[in-house]
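Note that one protein chain is taken out, while the other chains of the complex remain in position.
Our next item is chain A:
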Amino acid sequence: MSPISPTPPSASTLSPIAFPDVALPESTRRLRTEVRAFLDEERARGTVLGRPDSWLAGWDPGFSRRLAERGWVGMALPTEYGGAGRGFLERYVVIEELLAAGAPVSAHWVSDRQAGPSILQHGTEEQRRFFLPRIAAGRCFFSIGMSEKSSGSDLASVATRAERTADGWRLTGTKMWTGGAHCNDYAIVLARTDETEDKHAGLSQFIVDLRAPGVRVEPIRLMSGEHRFNALHLEGVDVPDGMLLGQQGDGWKQVTGELAFERSGPERYLSTFPLLVSLLRELGQHPTTAGQLTRIGILAARLYSIRRLSLGVAAALDAGASPDTQAALVKDLGTRLEGTLIDTVRSVLPTPADPHATPGSHPELLAFALLHSPGYTLRGGTNEILRGIITRGLEQHR
């Protein structure tokens, strides 16, 4: 845990609109400078290109490994498992610097954000000793296998089955939207281990080797034509006992316990930030009118304010609370901002989006951000569902 001032209240006393204000620990000041220097080096190397949505689309295992050498992958994992033993807020600073720069972080993204913390919390000692050092070295990449064709927002309705075998489990079913399954090493798969009345019970998580027999990865092309996601067909995949993650039947609890981490981070408001940087670069070559400045200022104020909210959730998480309502709130605000940013950029400097323009040019970045934009408010829980969580959270608080 890192020092935070003032002490954030516990989840039970935290009103959904009363976020703790956060002073980042002094240690983050130097860390931020170090990350910026590292990014300058990588820019010179030609790996950091300032592209939008780099946590989804910027796949560069070499970059991930160099980042890991600095101790910035799995950095909140304990040192005994190869992590850097840094606080959650320090990790936050590294992540936000990487995303603002549009650095290619997608290879290790899920390992760093979900798989590492999840294995640390729920895994066996053997699993920790095997996976965590590899994750922190940037040499073990994970996918998530949660959603299915008929199981999007309604995650508890998953139909993938895990049947008992002599020495483990046999998994059968198809996961959808499994990002990076065609290049990653493992997937954490949510499957039904018991048929019960309560559909939240009877689910378990498994660590599945993506190269195991019976695993078939079928591309699902995005509307831009990119191949990021897959259908992950599990056609009788044998998973040994040792790869059950956490307790049998606790899958739902384990999955929902991670949602606040997944929903409130800087990736929920910075996905299109590099496009705003690109706009300012363009405007640097033209005189800027008061009207243009005003629109940029209104956007910047909103970005600034959402970042403060997101930091408030990070501090609460660091203190061990589970601020699910607040995380949902940050995600709705932040991901809507990611779309608004594109609108503002277009209105400040009207530019036809052009996917065939020079890579990295303003029209090309605009096209890229735009083609990804419908996903911002869908991934990680659709915003309509999140708003229900927010309203319920406030009513229960009263």
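By our rule, contacts are C-beta pairs under 8 Å (C-beta built on N, C-alpha and C of every residue); 3 or more make two chains touch, one makes a residue touch a chain; residues count from 1.
Note that in this section contacts and distances are computed from a predicted model.
Participant: Looking at UniProt, which of "Na(+)-translocating NADH-quinone reductase subunit C", "Acyl-CoA dehydrogenase", "Aspartyl/glutamyl-tRNA(Asn/Gln) amidotransferase subunit C" or "Carbohydrate ABC transporter permease" names the chain that isn't shown?
Facilitator: Protein name of the absent chain (UniProt record): "Acyl-CoA dehydrogenase".
Participant: Taking the entire complex into account, which one of A:213, A:359, A:374 or A:388 touches the absent chain?
Facilitator: If we include the chain that is not displayed, A:388 is the one touching it.
Participant: Any idea which of A:233, A:307 or A:346 touches the chain not displayed?
Facilitator: A:307
Participant: Going by the touch rule given at the top, which residues of chain A touch the chain that is not shown?
Facilitator: 16-19, 21, 23-24, 32, 96, 100-101, 273, 276-278, 280-281, 284, 290, 293-298, 300-309, 312, 326, 329, 332-333, 384, 386-388, 390-391, 394-395, 398
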